[in-house]
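Omission of a single protein chain aside, the complex is shown with its protein chains in their original locations.
Labels run A and B following the written order; every chain starts at residue 1.
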Amino acid sequence: MLAPILLVLMVFFVTLPLWVRSVPVQYNARSLLVRKVTTLVTALGIALVVFVFAGSLMLREGINRVLTAAGRADTVVILRKGSDAELSSAIGNEYIGLFRGPAQVSQAGGVIGEIVIVVTADRADGFGASNVLVRGMPPDGFAFRPELKLASGRMPRPGTNEAIVGRGISGRFKGIAPGQSFELRRNRPLQIVGEFTADGSSYESEVWGDLDVIRRSLGREAVVSSVRVRLNRPEDFDAYRQTIENDKRFSMKVMREADYYQKQSQALSTFLGGMGLAAAILFSLAAMIGAAITMNGAVAHRTREIGTLRALGFSRRSILLSFLTEATVLSLAGGVIGVIAVQLLSLVKVPIINFQTFSEIVLRFQVAPGVLAWSLWFSGLMGLLGGLFPAIRASRVSPVEAMRA
Amino acid sequence: MNLATYARRNLFRRRFRSIMTVLAVTVATVIFCLIRTLVVVWHAGVDEAATDRLATRHKVSFTMELPKHYIDEIRQVPEVKAATWANWFGAKDPKERVPFFAGFAVDSDSWFDVLDEMQVPPDQLAAWKQTPNGVIIGDLLAKALDVQVGSRLVITSDIYPGDWDFKVVGIYKPLRKTADRNSLVLRWDFLNNDPRAGFAKDKIGWLVSRITDSVHSAEISRKIDTRFDQRDDQTLTTSERAFNLSFLGGFSAVLGAFDYGSLIILLIMTLILANAIAMSVRERTHEYGVMRAIGFPPRHILGFILAESVLVALVGGLIGVGVVVLAINNGIGPVLEENMSGFFPYFRAPLWVLGLALGLSGVLGLIAGAIPAWRMSRLSVTDALRRID
Partner (left out) sequence: MSENQMTEATKTAGAPGEPYRGTTTGTESIVTLSKITKTFFRGSEPIRVLEGLDLDVPNGSFEALMGPSGSGKSTLLNIIAGLDRPTSGAVRVAGADLGPMSDSELARWRSQTIGFVFQSFNLIPVLTAAQNVELPLLLTSLSRADRARHVATAMRIVSLEDRMHHYPRQLSGGQEQRVAIARAIVNDPKIIVADEPTGDLDRKSADDVLTLMERLNKELKKTIFMVTHDPAAAERAGVVRKLDKGALQ
């Protein structure tokens, strides 16, 4: 919400010369056009910084989108107390039935216990290996997630070694594509029979198979990694959580599914987003120097003109404002170029490792209105700061000396 | 006087512009070195792992365990000098003084023999073998957790439920700069005898072996894997480096982004430099016209402009490299190593990065000056003389 307000303020500032008695803004626009190569080169430098800035914001949006799209408000994730992720959690089979007891649980949706492991797979392009998350679910696990849509092939038959793969990673690894198979243990292959989508969530970077077949391959028949529970209403969460967490028979952690994924995405988006922003801010130092050089050149070049304007009666403040406006317009132009160019990134798929599971998820750069507003604001700010010193210099030009020069 | 005199004097004609241009190159050089250093540091732990050590894990997944008796079988391989094993403990500080540290359940008899980059006093090692709930921790972790030898230390685990009550019996010191000084090791038998071990009972996470012949490590790896090929639990043996990399495999995309980042900052630098040089050249068009009239051939003018551009870039690059040496290698680098050795056991810009940065600044200076220089050398003398601007 802050970004659009800041942007509006900046636009107001830039067009200020239109409202108050000042050097006409057309004068600045023309002087930018006259030195078109210099203007373009400087704007391009700023565009590159905005590209990095907007790209890192888009990546953060992409992480949030992918990791939180899977989370629902009316669904609960139960892990063993002390575990932060499904991968390290283990819950005995005997408890699953007990989670169904409380009245808040939806009779239609039900309760599912799942096992989650990561397997090492060679990349299909031959460049190394990475980890893929495999989820074993009971037969009603597929119906538990209505966002699941079969994109090709067919659903796996329950109780068999058949599995389906999310579209995000399908074909990226050897053996993990429809019609292929990979081994969980010697002579215990999982056969991929279909490809699915799930609203662009991180589920699309997983392989889904049968709970019992997968557990048997691992020798972990007695446990599941996590349990998911569908509630009647999202508001029932607190009551349900208290019931389970206070139960002395077991020691469990109860989270809203949405919160669980939010927390999962936090580390990754803080890390990647933070790194991108740090880079953009460092880069902006260079771009601001570039803007300062250009504006300083403009001031030096137009000393005589500035002197004439002052002689005609324009105040120091209106000269200052005029050059600040010119610098801001210059770098906003760069910002617009950068924001347009960054749209190309939305075509790029980024495979990245999720800290919580050590498995690979595929992200996209996600466009959001906030990203555009922030980026333009950022570019304008660079122009303002870069143009400040030259503008002050311009405002100090003495009309007498300038005419003599 | 020679032509360099003229080129040098030109640098100081627009002092503000020259200083700012040099500053821009300096900033870009520092950023470039920082990014490249991060990439190098990222690989450092991996690169510097001893090549005479192999790691053996479950072929399918690092989350799956191997049967305990595998250690005895590996020790029978003639090329294996010594072998040990470890289980990931998922250790966490309940008071959250340390965000992350590695905790392993290891064989107290053989662990420090194989991982010999960590040095433990012999009396502390002997005490560990007498103390089932004893742990040995890195010197930096000991400082962060505020414990000494003899202290009680309660930690929790991401994998095994409840509080784990340990006694610190030893503190190890690094013998190599890349050794992790923030790890904790507990006794594997202590974990295994606890009912909370669950399905990990009598299982081991991975094996580390020291081999006789580091040149033939690939063959020895194959030999080990072949031995277990017909079992239910197949193995994957790699160099310790590749083992470490398998956790970072998915980070290649991040490192790729770093590469683009360093490319973009170089591009920004070139644009700024080219613009500044073009502005100076435009102002001096008339003067170059005079020199051409006197008889200086176009290539001299070309040379002047290129020399000026390269000189500005090199000065900026040199200052940037100096800043990196002072601020990173002798500033934040040692501080990071001290406080975040889990992530950055070693944080210095290597000499080749500094050299590369300096070389690139020179080359990019040449590129930045090329277009204005070429245009000026092509301009006719009479046109140049007419230009008063």
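Keep this in mind: contacts are C-beta pairs under 8 Å (C-beta built on N, C-alpha and C of every residue); 3 or more make two chains touch, one makes a residue touch a chain.
Only a predicted model underlies this, so the values are computations on that prediction, with no experimental measurement involved.
Touched by the hidden chain within the whole complex are the displayed chains B. Among B:121, B:162, B:256 or B:297, the one in contact with the hidden chain is B:297.
Checked against the hidden chain, the listed residues B:13, B:95 or B:196 yield one contact partner: B:13.
For chain B, the residues touching the chain absent from view are 1-3, 5-6, 9-10, 12-13, 286-287, 290-299, 380-382, 385.
We take it that only the chains that are shown with their structure count from here on.
Rounded to whole angstrom, the centroid-to-centroid distance between chain A and chain B, based on C-alpha atoms, equals 25 Å. Residue ranges of chain B in contact with chain A, taken from their complex: 14, 16-17, 20-21, 23-24, 27-28, 31, 34-35, 59-64, 90, 92, 156-162, 198-199, 230-234, 236, 245-254, 257, 261, 264-265, 267-269, 271-272, 274-276, 278-279.
Residues 37-38, 41-42, 44-45, 48-49, 51-52, 80-85, 87-88, 90, 117-120, 127-131, 183-186, 218-220, 222-223, 251, 272, 275-276, 279, 282-283, 285-287, 289-290, 292-294, 296-297, 300, 350-354, 358-360 of chain A are the ones touching chain B in the complex.
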